[in-house]
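Just one protein chain is left out here, and the rest sit where they should.
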Amino acid sequence: QEVTLRVHQMLPPQATIPADAITPWAEAVQEQSDGRISVELYPSMQLGGSPDALFGQAQDGVVDVIWTVLGYTPGRFPKSEVFELPFLMSNSAEETSAAFYNYVMENSADEFESVQVIALHTHGPGLFHTKNPVNSLEDIQGVKIRGGSRIISNMLAQLGAEPVGMPVPQTTEALSRGVIDGTTVPWEVTPSLRIAELVTNHTGFSGENGLYTQTFGFVMNRGTYESLPDDLKAVIDANSGLETSKMFGRAMDQGDAAGRQIAEDAGNTIITLDEEETARWREAAQATIDQWIADMDAIGIDGEALYAAAQEAMAAERQ
Amino acid sequence: MSNIVIGLLSFPVILLLIFLRVPIGLAMLGVGIFGSWIITGTFNPALAQFKSLTYSTFASYSLSVVPLFILMGQFATLSGLSAALFNAAASWVGHRKGGVAMAAVGASAGFGAICGSSLATAATMGHVALPELRKHGYSGALSTGAVAAGGTLGILIPPSVILVIFAVLTEQNIAKLFMAAFVPGILAAIGYLIVVAIYVRVSPESAGIRARVPYGQRFRELATIWPVVAIFVLVIGGIYTGIFTPTEAAAVGAAGTGLVALASRRLSRKGLEAAILGTASSTAMIFLIVLGAASLNGFLALSQLPQFAAGWVTEQGFNPWVVMAIVLLLYLVLGCVMDSLSMILLTVPIIFPMMSALDFGLTPDEFAIWFGILVLIVVEVGLITPPVGMNLFIINSMARETRLSETFRGVLPFVASDVVRTIILVAFPPITLGLVWLLY
């Protein structure tokens, strides 16, 4: 073998993306390069640092490839952040990932110019997982809910809930002891956090949009990529871009199905708010979108245009 | 030279540096950085890594409990709670054979229930108990031995700084680990009481008799320890009713002991300053070692040694119980010359995945908790094993007329009870896991 690629990320190897997206990617790259590229996988932040350092590690060449949540470094990807806005995403992570990838390439590629992008993707629709059932907007008034990102915490506050900005590893314990009453995550994360054992109610929305999503990047150090001979660059290129992003999104969709199955098997209540109620939530969430646009305008970015571009990218995937 | 060999070689190098008096955290830090350099062939990753590694290691939410527990111990010492605990215990059992030493052990257990640090417990209790023990004719060996051993209850009984570090390293639930440590911690206290009882029967000249205290005064003494009980109930109750998380509990406990110190009027400006500076020294010592471990563990992962070791041990098909015995013995031996925190940070990243690969008939979570408690006990034994045992040094320096060799002799029966307890806990995992099963 000629090249060793060290891949670093924060989750254990059996989690959805490491097992069903990164590992297949590594196998494909090793096979298509006839073993000239060897990929070493380092899960659970084994090579050191906190998860918010991952993007910097790829950029500075601490490792060759990283996978991270873009929201771990708030403020760094302001234009790409638009995909976290409520009710923008569709119910499919594959579709939304494709839209996100295309959106970034057209509107915010500069935010990723320090690295070589392999895939950009999202997770499936985020839901409410709560101790007491959430059947209407009134049911979350004053309820302590962990929000996964800045936007989602803003949205929770604007909807009338009490957002708690707790780190993920604390969530399980906090839920089991009642420190918090609920959390917002996609189905895919619920098995590892044992959510279906801790709460009995899960609330999603009708219509073609999900509540919210988070965005992820699977990126390579630029120097590593540039130093590859052309034929190996071609192998990486063949395993990068729109199709790879969709593959990551697909893994998320499958993870969602598995997570939902566990909640169903546990006999939990899965609530889908009807269109009328969903419309009320969308209306309430508009404040979060307006706030984001105003925040962007304040730092000299045309938030309105980016929001429109994101909606367009989503619409293009639906056809 | 393969990377695995480089990983393996790092251990003798670190030990050599440590024995040449290089601060332990510094030795791990240096070996981590240079090891990574040898494996990757470039210094750039280390340069880039340390742009954020030091800050993120120090600004860690889960490790925030470490300085808070230490501050709590400082406040508890200032407030005179330790003296109240000892006097209460002594008034009830002091007149019995060996009773004053038993009171020291009991008071240490009580103090340990709110303080997460072993040396703080030993030092505080030594301050209060040693003069009383001398006054009532206890030998230097028994006095210093009992107080030094009692000090380990500070960490064996939750809350415990070492368990927090273990939980962070192995990604385990801190509340469950605290729960699991409870019964073994009580067993440790009972074991030490039994040792005292046997000691004074085998060697009656080593203990005198304290005057019997009338019941009225006993209850009055007992009433003075209410702040300890209140803080304990507040912290444990708060965690298990969901008012706050175990991490937040450290701050609540520190606030509680701080209030007691404030109310006791012992919290002068000077006292507060000393409490902060004491917290500063201990905290910086721990975090330098944690930083060293972060650097070293990154290098070890790069060398693939932990992955290799785990795979190798499973392939050999060793008897898991034999491997467990060897690992615990290794900790006992290492504990003779190293401090508990460095040992955990240095070895757990290799040994934990290796041991997890073996089958003890437990689920992965159960194994992690059980193993964590076993490791906690054996590394804490290190605090009272000669020749290097921090508790022994602290206590011995407080008892000027007692020679160090006497202290060594006096503590050995307590070490023996630790060994017996470890064997029992290895043989019967439900003793450790029972409370966790019950409450989760």
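We just call them A and B in the order they show up, numbering each chain from 1.
The rule we apply is simple: a contact is a pair of C-beta atoms (placed from the backbone, for glycine too) under 8 Å apart; a residue touches a chain by one contact, two chains touch by 3 or more.
Heads up, the rule we're going with is that contacts and distances are computed from a predicted model.
The chain absent from the displayed complex carries the UniProt protein name "TRAP transporter small permease protein", chosen from "TRAP transporter small permease protein", "Sulfate adenylyltransferase subunit 2", "Phosphonate C-P lyase system protein PhnL" or "Tryptophan synthase beta chain". Shown as candidates are B:Met285, B:Leu330, B:Leu362 or B:Val419; the residue that touches the absent chain is B:Met285. Set against the missing chain, the residues B:Ile18, B:Val260 or B:Val313 yield one that touches it, B:Ile18. Although one chain is not drawn, the whole complex shows that of B:Ile38, B:Val168, B:Val388 or B:Leu404 it is B:Val388 that touches it. One chain of the complex is left out; on subunit B, the residues touching it are 18-26, 29-30, 47, 50-55, 58-61, 63-64, 67-68, 71, 117-120, 123, 155, 161-162, 238, 243-244, 248, 251-252, 254-255, 258, 273, 275-289, 337-342, 387-388, 390, 394.
Listed by residue number, the positions of subunit A touching the unshown chain are 52, 56, 71, 73-76, 78, 142, 144, 149-150, 153, 162-167, 179.
Keep this in mind: only the chains that are shown with their structure count from here on.
Of all residues in subunit A, only 6, 40, 42, 44, 46-50, 52-53, 56-57, 60-63, 167, 169-170, 172-174, 176-179 touch subunit B in the complex they form.
Residues 44-45, 48-49, 51-53, 56, 60-62, 171, 173-175, 239-247, 294-295, 297-298, 301-302, 304, 440 of subunit B are the ones touching subunit A in the complex.
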